[in-house]
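For this view, one protein chain was removed and the others were kept in their places.
Lettered A and B in written order, each chain numbered from 1.
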Amino acid sequence: MPAFAKKSAEVVLETVGLTKTFGGLTAVDALDLRVHRGEISSLIGPNGAGKTTVFNVVTGIYRPEGGKVLFQGENITGRKPHRIVERGIARTFQNIRLFQNLTCLENVMAGRHARTRSGLLAALLRPGSQVEEEKETRRLAEERLSEVGLWESRHELARNIPYGRQRMLEIARALATSPRLIVLDEPSSGLNPRETGDLMEFIKRIIREEDLTILLIEHDMNVVMGISDWVTVMDGGRKIAEGHPRQIYHDPRVIEAYLGGGT
Amino acid sequence: MPALSGSLTGSRTARLALMAGVILALVIFPFFASDYLLDVAFFFGIYVLLGLSLNIVLGEVGLYDLGHAGFYAIGAYTTAVLNTRFGIPVLILLPVSALAAGLFAYLVTSPIIHLRGDYLCIVTIGMGEIVRLALINNPLGLTGGPNGVYGIDSPTLGFLALDSSTGYYVLIWVVVALSILALYRLQRSRIGRAWNCIREDEIAAQATGIDVRAYKLLAFVLGAALAGVAGNLYAVKLMVVSPESFTFWESCLMFSIVLIGGMGSVPGVIIGAAAISLFPEIFRSFASYRLVVFGVVMILMMMFRPGGAWPRRRGGTEAQDLIRRLGRSRG
Partner (left out) sequence: MRVFLEQLANGLTIGSFYGLIALGYSMVYGVLKLINFAHGDFFTLGSYLGYTMLVLGAGFVTTHLGLWGGLAVVVIVAALCLALVGVVVERVAYRPIYPAGRLPAVVSALGASIILQNLIMIIWGPRYQAYPAALIPNFPIHIGGMNLTGLQILILCVSFALMAILYFVIQKTTWGAAIRATALDRDTASLMGINFNKVIRFIFTLGPALGALTGVMVGMYYRQISFTMGWNYGLKAFTATILGGIGNLPGAMFGGLILGVLEMLGSAYVSTAWKDVFVFLILILVLIFRPNGLFGEKIAEKV
């Protein structure tokens, strides 16, 4: 597998002056964010800083009131979520949103939806092309499951596997969409230290092996320091700092934001 | 031969045997059943069709549709009006009725498909009622008002008249069989998966690349079309259609069929339909009490088996897996 240069010059995701308000509350205030190809970029900040809102706007769940979102140069602002997945952005959720009563395999197969075509007639008449597509969907889904170590559990219902494994299942489902950019919302939340370590190794591995870029929201500083190439800090909807992890760690503004020095 | 998990093969063989038994029973039945029993079996088949049609919307996608009788009515009245006014043969009107109901569903649910579960439920109730009331009010003199439309022809297949009790029986159960085949295929397809994902978690489904709106709409259109088919067959059998066959109560019955039988489960729908159509037959003499008992049964079912009488078995992937492995081992 070709190695991809980290921190290449190419900008994969960019938000320009992104603003999102809910009634009177400004959740995101004129945010400029830039993520480069092959990078692991972290978005951190105290609770309520607007991080998940940024994700929701980028993935099409919310329309922003101002600014725009550019993905690989294309303006995707306000597009519908499934279109954005087709373009190549996949995500996971803070509170894990799996298809609880479907099997692990079915969950990951769902990820192939945006990359497959079979419609109503194909489903009813079962031409060769549809049968092939189904086989391929299964195969790719099983591959992703093996990658995250869930091969044995593939016929288990998603709600019956342990929490830590559910997180990995969600990531496997996101990977199944063959994305260019994966957006992970607090992936280490609820994981014990060993699982967190496995997660970090996994992320580092897939970045090496595939042409992927990762943007994540994290509270666990070990994860942020351990794998990020770039860190952006938000507070009160605004970007207050950005830079290499080491720089951010010692930045007084960041420390103050976390310790609640104002607002 | 790799070791097979006993329970899996056991249940699989059992289910195949059951299916064969049912098909056999269906085929033999007309030979020794009275006309009355054949008629009962016909209406049982109608309810199976209706249950299957609502199952697409409610069972597969999880949308609460309490106005499904409206689509049933559109199908029935399309057949009735086009046949009595223009003499179009009723069997040709079968796909036409399906189309009419499907088109109607498309037009009417497009603006409301985004509504949240309970609100959608209320709107469907309203839609069903609007259809029924519109039919009673006889717009453009088309629908015959409260008395409905009468004098619908009997079905003919070339020179073969199907207007005996046996004929109708065969007609409905052939349609049911084809519908079941189609639904099984849909269930195990990309579309079926998308539907189930939407039912489980709409937002996750969207985030996984599924066009939720389009698939919900598709479910409604297909469900309406199948209900339209049921409407056509109903009209043909009864030779009369009137608005009182398409009340909210009918929608409730269909809803109960899917719920009592098991959401998304085809065998469950058949059981549910049996419960709904055969159960009142058994209790015919206790006419008013039967409904009270029915209500009690509904509540008890929800208390003790909210998953339905024959819940959908997930892990169909497991069975397919086994078959593949068996195939490979044989080299």
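Keep in mind that, in the parts below, a residue touches a chain if its C-beta (ideal position, glycine included) is under 8 Å from a C-beta of that chain, and two chains touch if they have at least 3 such contacts.
All values reported here derive from a predicted model rather than from experimental measurement.
Within the complete assembly, B:Met298 is the residue of B:Leu37, B:Leu142 or B:Met298 that touches the hidden chain. From the options B:Val123, B:Ile152, B:Leu218 or B:Val241, the residue with contact to the chain not on display is B:Val123.
Here the missing chain is touched by one residue of B:Gly87, B:Pro111 or B:Gly141, and it is B:Pro111. For subunit B, the residues in touch with the chain missing from this view are 64, 111-112, 115-119, 121-123, 125-127, 129-130, 133-134, 136-137, 203, 248, 252, 255-256, 259, 288-289, 291-292, 294-299, 301-303, 306.
The rule is simple: only the chains that are shown with their structure count from here on.
A straight line joining the Cα centres of subunit A and subunit B is 40 Å long.
Interface residues of subunit B, counted against subunit A in their complex, comprise 182, 185-186, 189-194, 196-197, 200-201, 203-212, 218, 222, 314-315, 317-318, 321. Subunit A contributes residues 59-61, 80-82, 85-86, 90-91, 93, 97-103, 105-106, 109-111, 113-116, 118-120, 122-124, 126, 130, 133-134, 137-138, 154-155, 157, 173-174, 177 to its touches with subunit B in the complex.
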